[in-house]
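The next block holds one structure in the form of structure tokens; read it before the comments.
All protein chains of the complex are present and in place, except for one that has been dropped.
Going in written order, the chains are labelled A and B, and every chain counts its residues from 1.
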Amino acid sequence: MKVVLQNITKIFASRNKKVKDEVIAVNDFNLEIPDGKLVCLLGPSGCGKSTTLYMISGLQEPSSGKIFFGDDDVTKLSPENRGIGLVFQNYALYPHMTVQQNILFPLQNLKGENKLSKEEMLTRASEAAKLVQIEEFMDRKPSELSGGQQQRVAIARALVKMPRVLLLDEPLSNLDARLRLQTREEIRRIQRRTQITTIFVTHDQEEAMSISDYIVIMKLGVIMQTGKPQWVYDDPANLFVAKFLGAPPINVFTGKVENGKLYIGEECVLDVDGVEDQEVYVGIRPEGFILDKNGKLSTTLTGIDVMGRDISVVSTCESSLNPVVRSIISADEMGNIAGGSSGSSVDHTASADGAEQEKANEDVTVKFNLKPHKVLIFNKETEQRVYFGDQLAAHEQMIAEMEAEGQGYVTHNGPLPREADDVDKKATAPAPKKNIFVRAIDGIKGLFSKKKETAVSADSKAEMTENAPPAVDEAHVEPTAENIEQTAAVVEAMAPSPESAANEPAAATDAAPEVQSAPEAEQQSAPEDEQAATVSESEPVAVEEPVAAEEKPAKAPAKKPAAKKTTTTKKPATTAKKTTTTAKKSTTAKKTTATAAKKPAATAKKSTGTTAKKTTTTAKKPATAKKSTATTKKSTAAKTDKKD
Amino acid sequence: MTENMTENVKEQAVVSEQAAPQDNDIATADKVMKKRDIDAVSKKQLVVKIFVQIGLYIFLGIMALVVLFPFYWMLISSVKTTSEYNLSVPTLWPHQFQWSNYAKAFDADGLNLGQLFLNTCIVGIVSTLLSLIITVLAAFAFARLEFKGKNILFGALLATMMIPGELFTVTNYVTISDLEWQNTYTVLIVPFLVSVFYIYLLRQNFMQIPNELYLAAKVDGSSDFKYLWKVMIPLAAPTLVSITILKMMGAWNTYAWPNLVITDSAKQLITVGLRGHFTTEYGIPDFPAQMAAVVLVTIPLFLVFLFFRKYIMRGVSKSGLKG
Partner (left out) sequence: MAKTSTKNQWKAWLYLLPTLVLLGVFTVWPIINTVRMSLLEGYNGLAMIRGETFEFGFANFVDVATYAGFINCLGNTLLLCVITVPISTMLALLIAVALNSIKFIRKGMQTIFFLPYVTNSIAIGMVFMAMFSMVGGSATNAPDSVGIINNIIKAFGGKPINWVNGKISGYDPSERWANMAVLIIYIVWNALPFKILVLLGGLQGVNKQYYDAAKIDGTSRFRTFWRITVPLLSPMIAYVVITGFIGGFKEYSSVVGIFGNNMGPAHTNFRTNMNTMVGYIYDSLKDNNQGQASAAALILFAIIFVVTMINLYVSKKKVHY
């Protein structure tokens, strides 16, 4: 069953009635999903991908536009009349029914001529169970199954009524890393077997790349690009797509094109014939570097990571927008250059011994040549791709292939949708450093005022739901925890580049409704500068004291300094005690912030110190504590998949 | 495309068996579902949706009427003249508002409504204040302080919640007779100062406040009491408000105990006085005056409810017991 979305727009009334009237979750969305294919809607949180899925399912109605299944206009049809199966993120298995009852449930709903006999139902149920390999669990309750098994039951329940379209809403996000890999293969297998048109929503680019026939990359309700995963990776239409796909992420530099030559900083790195002179962003995939002592791009070496067959050279460069430039060199190649690849200043041996390396590599310059097809140029203003050399031909060939396959090529050609913060970030690149903290504090304050009551009182359930914080908080807490480890690793190793610090404020403030929350926030393998940015969000643990201080500045002016210290250091640790994972996390988080903020944040640190003692009287504390527990809870689930 | 599909199906023999009927089903379903059918279906589902909504509102409307009718009847009856009230065809809106019913209710022989109000207020306020203090202290001890046998003691307290209050009443009646507390405010206040349920509620609330705050206060050298006063109480304010209101409502509504221990009508509480005065053995009671008195008793509660709806509902959903 082909699925066509025509000019779909979805507008939500804003949760916060005072601030804005409405939020556009999905904006003029046009997409044709070919029959029998598995298509991924991919994008950061708040990009409208789930909303799109729910509109296809009929659970939400588009504000305007039409949806077709085949030739049928189903826009006005309610979900039960559309013939779809939907697998929810949390599976939504009925907890009081056995697996078999769960799978039978949709069949028992059939009425009239579609009504099945008991035997037929049982046969269909056992067939579906067999398909997803859960026959032996038929008499168990969902709570007695592992996450992966529950997942499969959910798929069986969706498949048993033989839907015309199967929809999956982030079905893997609740599984641990290993199960996730296994289950996605499973989904792929089932989809291939049944040939049911399947639409899959995820924010994990790796998942999307590995599973789907096509991916649709979205940002803020707009399609950025569609196509086969590899194509999109090789030939991104704009900077956002380039940054979103790929792990490790693409390295982005500021540069310019002059007289057919591409410059990064002062260095001319590549010939780009036929490109007009302009300011550009240069994206270079990690695998696009060639170590060469005569290379044209020079960077300062900060470390070498050995990852089995590959070696990743980590360095910094002034023009880089990422805190570090990460290049992946195959081990063989590395071996070849060993001994001879030194930079200009110091004699340096690029051995695989990272630890030794790090001691010696202060100010070591590494030089690279670039592989032209791994270098992507984007106009600085529009962030749209600028093709050079063979790239345009390759691009045109791709479009031709796509059309031959019956899949229209869609990209976003206008100016990219941006949030206010997004613009801000770019315009005021070297923002004053203490802004990070001021903003973080504001953000946290906002959280407090929202959460205070629920956290504080022994509420009834009813009350809790009434006051439940909007989903934003969850969405935007999650990435923090996820990214902490990565970022911590990065930041611990080196001092932050000025660019990364400059980018921080943007993420720190996003307290907008879900749809508006910074897209970067949730994106797992986001470019590193953005990950660094999220660190400031993870600060509640460390920053809570300043908040308290601001609340009651008059109280208890300077008592015993010694006492202060213990309080400050003790608190995060005690909070952490509750779960083992928490402990790990918050210490990391703390370290991260501390390191990241080393120089720029001297002021903020000071304030932390002076104010710590007043926590006794602050009414805000429990909220924070609660929040950080929530964070860690989430992260426990999300954590594992980051370990690869 | 289709070739691929058939190939796939052939390759996987297992699947083809189950996939085949599946494909057929879908095919027929598609054929059946022509354009016009879709229109019909969507129209039908819209109609059903509207009807269901209308049905829900009708049901809720009727139930709401049932719930509200006694209040309505009470209000209009309280301003009717006796003759209008006794009409065989009842009027849903009074022809004539006879406000003097209220004056009558206030001045009724032997029913000193003003005194009863005053008594109830005194008892309510004093018992609520004392009860709050006792509850806070106990809850704090159970939530934050360490002492031997804490858990056992708390468990024992909780266990007493299972016993119906009437079991205590029997002995308490004897006790207060021995203490010669009859016909005093004390007897209405003291026996009910401790409510295990409120202690439990507040303790749970206190427990939610992170221990680190307490430790931090200890490090700063502030006393337990200061900590309780400056940190715990402000944080637990919503629960305290709930407790206060429920306790006040309890004082307002209590009947059995004062009816038992207070024989002096000057010391009586409002509910008892109200019921006692209008219990007529025979003859036609003056219903409008009676309803006026009932309105006077009911209105304060409604006002409190109006202002503290949230706290009342929160407290109530936890307790399950009235008053």
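Here, a contact is a pair of C-beta atoms (placed from the backbone, for glycine too) under 8 Å apart; a residue touches a chain by one contact, two chains touch by 3 or more.
All values derive from a computational prediction rather than experimental measurement.
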item: Selected from B:Phe106, B:Trp229 or B:Tyr255 as touching the chain missing from the view; value: B:Tyr255
item: Absent-chain contact - pick from B:Leu193, B:Leu215 or B:Ala237; value: B:Leu193
item: Sole residue of B:Leu46, B:Ala103, B:Leu118 or B:Leu145 that reaches the chain not shown, by the stated touch rule; value: B:Leu145
item: Sites on subunit B contacted by the missing partner chain, in the whole complex; value: 52-53, 56-57, 59-60, 63-64, 66-68, 70-71, 73-74, 77, 86, 88-90, 133-135, 137-138, 140-142, 145-148, 150, 153, 157, 160, 162-175, 177, 190-194, 196, 199, 224, 249, 252-253, 255-256, 259-260, 270-271, 274-276, 278-279, 281-285, 287, 290-291, 294, 297-298, 301-302, 304-305, 309, 312-313, 316-317, 320-322
item: Interface with the unshown chain - residue positions in subunit A; value: 57-59, 78-81, 84-86, 88, 90, 92, 94-97, 105-106, 108-111, 157, 161, 460-466
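Basically, only the chains that are shown with their structure count from here on.
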item: For subunit A paired with subunit B, centre-to-centre distance based on mean C-alpha positions, whole Å; value: 46
item: Contact footprint of subunit B on subunit A as seen in their complex; value: 1, 34-36, 70-74, 76-78, 81, 83, 127, 131, 162, 164, 192-195, 406, 453, 455-463, 556, 559, 563, 566-567, 570-571, 574-575, 613, 615-617, 619, 621-622, 625
item: Contact footprint of subunit A on subunit B as seen in their complex; value: 1, 5, 8-9, 12, 15, 18-19, 22, 25-26, 29-30, 33, 35, 38, 41-42, 45-46, 49, 201-202, 204-205, 208-213, 215-217, 219-222, 227, 230-231, 234-239, 310, 313-314, 317-318
